[in-house]
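Comments concern the structure below.
All protein chains but one are shown at their positions in the complex.
Lettered A and B in written order, each chain numbered from 1.
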Amino acid sequence: MKLFKLPDLGEGLQEAEIVKWHVAVGDEVAVDQPLVSVETAKAIVDVPAPYAGKIARLFGGEHAIAHVGAPLVGFEGAGEDTGTVVGKVETGGKTMADAPLAASPLAHGIKATPAVRAQARKLDVDLAMVTPTGADGLITAADVQRAARILAELGPQEVLRGVRRAMAQSMTLAHAEVASATIMDDADIDAWAPDEKVTLRLIRAIVAACKAEPGLNAWFDGQALGRRLLKQIDLGVAVDTPDGLLVPVLRGLEHRAPAEIEPALTKLVEDTRARRVPPEDLRANTITLSNFGTIAGRYASPIIVPPTVAIVGAGRVRKEVVVADDQPAVHRVLPLSLTFDHRAVTGGEAGRFLGALIADLQSPR
Amino acid sequence: MTVAASFEIPYLQCLDAHGQPVGALPAWAQDTAALVPLYRWMQRMRAYDAKAIALQRTGQLGTYASLLGKEAVEAGIGAAMRPEDVFLCTYRENGAQLMRGVSMRELFLYWGGDERGNRFERPIHDFPICVTIASQCLHAAGVAYALKFKREPRVAVCTLGDGASSKGDFYEALNAAGAWQLPLVIVLTNNQWAISVPRNAQSATQTLAQKGIAGGVPGLQVDGNDVIAVRQAIGEAIETARAGSGPTLIEAMTYRLSDHTTADDASRYRPAEELAEAWQREPIARLRGYLVAQGAWDKAQEDALLKAVNEEVQAAAQAYLDTPPPPVSQMFDHHYATLPAALAAQREEWLAGADGTDHPR
Partner (left out) sequence: MAQITLVEAVNLALARAMADDERVVVLGQDVGRNGGVFRATLGLFDRFGGERVIDTPLAEALIAGMAIGMAAEGLKPVAEIQFSGFAYTVIDQILNHAGRLRHRTQGRLSCPMVLRTPCGAGIHPPEHHSESPEAMFAHIPGIRVVYPSSPRRAYGLLLAAIRDPDPVVFLEPTRLYRLFKEEVADSGEALPLDQCMTLREGTDVTLVTWGAMVFDTLQAADELAEQGVMAEVIDCVTLKPLDLDTILASVARTGRCVIVSEAPRTAGFANEIAAGLAEHGLLTLLAPVMRVTAPDIVVPYAKLEHHYLPGQRQIVAAVRKTLEFA
């Protein structure tokens, strides 16, 4: 039962005499509906219902004394429950749903105590450059001081940026992953016309060799141990620029008309040198050509950058004494190096690729 | 088998539920004029109490524990104690505290959440309200011991409720008071309810007064709604203590006409009929009935009293509301006689509002 107690009648009055009830047990009353008239020392006052409800009980008959604070009317139902005897415990409306996260493994970056870190800051030493000598990779104060001394003597080292930085990063990765092997040979190009362009012939020869041995125009996933033989031949062409080595990509060589290739290549090299090549044309090549012979050198074992599995290196054309028709002769030869990722390419495949490459190069046109 | 010991618990009632004298009144009460101040005090307490509830309802006071229905116990204590005696009470004895000289404004400050309310300008030896149940009995035993030790003719009076009589602290204090014959009067208000636990579930004893016997302390019951009986019993007990004749436990039988606190809803656990019936025995109407029958009180006096009391309570409430809020530094003040350095540093931090981001070191 909800108890309605006689409220404060004002002016410190403590009680009143019940004059007349206006409701009976069982009545449904509306809020503010007069329940009872009571007589105080001053006047006859109507007491209104504080809320709507059904009367369950009336306390006191006519002429009974009702006290302020004492039960006057009982309403059916239960009162509001504060749920406490002290203070106020807030009820919020929200429903929370949160689950604790799984614990993440402990990660250790650079290990140095706060004092050593502060010292490094003070001496302007980059902790990433400091070789730790403490237990378990801990950088000690002495290590920081040593690094500071070296820096003072040698001056600051150049921090690699941009293309050079990218090269350092990708070569590190490649070196860690790739199982490279190299086959070298020469192509006898004496039969070429004098105006033949080495790079264009190399490109044509690579396309021919890819068709003969598709296994070297592929992407290899060293984690999943999966290989994709690629239909498209997107050749990365190594270009030396003042900023460093860039490898723009000639796309779709498997279907491009031979006459297209030279202008495309020329534009590509120009754009590369002018740093106009968009990033998407510097990636996703399927095989690579490094014509380092334009500078110097014969044979090489260039670095394969995953996911490609082969790189053709071409050295400087030279005149050499060869055997032709069982007789010594001086011919122009083009030295070739084929480096392949032996995780994905067999020696046989590589050999056949090289053979096809040389065959195409040795044909007069 | 013979009887090793037997005890009696006397019961004192001077005015019955209808305000009729039961036998001869104590001498001091036969002068009806002497009863009027008690009546006036009870009305003041009730008005204060109603105001406190009203302030709580309007969010201007924190949780408040009403004394509705026990005004006679309060008045009996307040009238029987001397100013130099020491009062250690619970949260439901604001009425006696008012009679001891604590101001309404100080009480409002306490309930409103400001320690300055305990700084009592007048009863400077009285303890502040004790919230933890029955601990005040131990403190009272200590106070009583000190008063006896100093050979001062002063008495310690502590109060507790029926629920508190189940606590170890109560018993330990009682036992020590008996063992050392301390000048201590323990007034146990049995208002029949400890929050939602009724008296009969609290203890199997026939009376709570007889718990004194367990400590060798005389116990008696009084009708707690009869201010004459309460004043008589407490007065006697205090003078017994003052004379060095030891402690007394008085159980004052009354009824908690209010909820346990303003946050409690007693209709959850007790029958409305019982509550309504208890109102028939309430103390203020009872004394008024007697005074009016004796020709010592009339309607004009009643109106004047209610008017005066109402004004007093309004003014006190206003004085409380007008009190500027406590400074943040009050949190740190008076933790020690001299604030230690580490705490002084924290005080600085908190006052700067830096919340830990500025370090004083």
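The rule is simple: a contact is a pair of C-beta atoms (placed from the backbone, for glycine too) under 8 Å apart; a residue touches a chain by one contact, two chains touch by 3 or more.
Keep in mind it's a predicted model, so treat the numbers as computed, not measured.
Chemist: Given the contact definition stated above, which residue among A:33, A:140 or A:182 touches the chain not shown here?
Modeler: The single option touching the absent chain is A:140.
Chemist: Give the residue, chosen from B:60, B:103 or B:118, that touches the chain omitted from the document.
Modeler: Answering carefully, the residue with contact to the hidden chain is B:118.
Chemist: Touching the hidden chain in the complete assembly: which of B:18, B:82, B:307 or B:334 does that?
Modeler: Per the contact definition at the top, the residue touching the missing chain is B:334.
Chemist: So which of B:16, B:172, B:239 or B:349 would be touching the chain we can't see?
Modeler: B:172
Chemist: Of the residues B:35, B:72, B:86 or B:229, I need the one that contacts the missing chain.
Modeler: B:86
Chemist: Write down which of B:147, B:194, B:208 or B:257 is the residue touching the left-out chain.
Modeler: B:147
Chemist: Tell me which stretches of subunit B touch the chain missing from the display.
Modeler: With respect to the unshown chain, the touching residues of subunit B are 86, 88, 115-116, 118-120, 124-125, 127-128, 130, 132, 135, 137-147, 149-150, 156, 168-169, 172-173, 175-176, 179, 330, 333-337, 340-343, 359, 361.
Chemist: Considering the whole complex rather than only what is displayed, give the residues of subunit A touching the chain that is not shown.
Modeler: 113-116, 118, 134-135, 138, 140-141
Definition applied: only the chains that are shown with their structure count from here on.
Chemist: Could you tell me the distance, in whole angstrom, between the mean C-alpha positions of subunit A and subunit B?
Modeler: About 70 Å separates the centre of subunit A from that of subunit B.
Chemist: Quick one: which bits of subunit A touch subunit B in the complex? Just the residue numbers, please.
Modeler: The touching residues are 1-3, 8, 11-15, 41, 57, 59-60, 65, 67-71, 74, 78-82, 84-88.
Chemist: Going by the contact rule set out above, which residues of subunit B touch subunit A in the complex?
Modeler: 43, 46-47, 50, 53-54, 62-63, 68, 195, 257-258, 260-261, 263-265, 267-268, 272, 275-276, 279, 282, 284-285, 299, 302-303, 306-307, 309-310, 313
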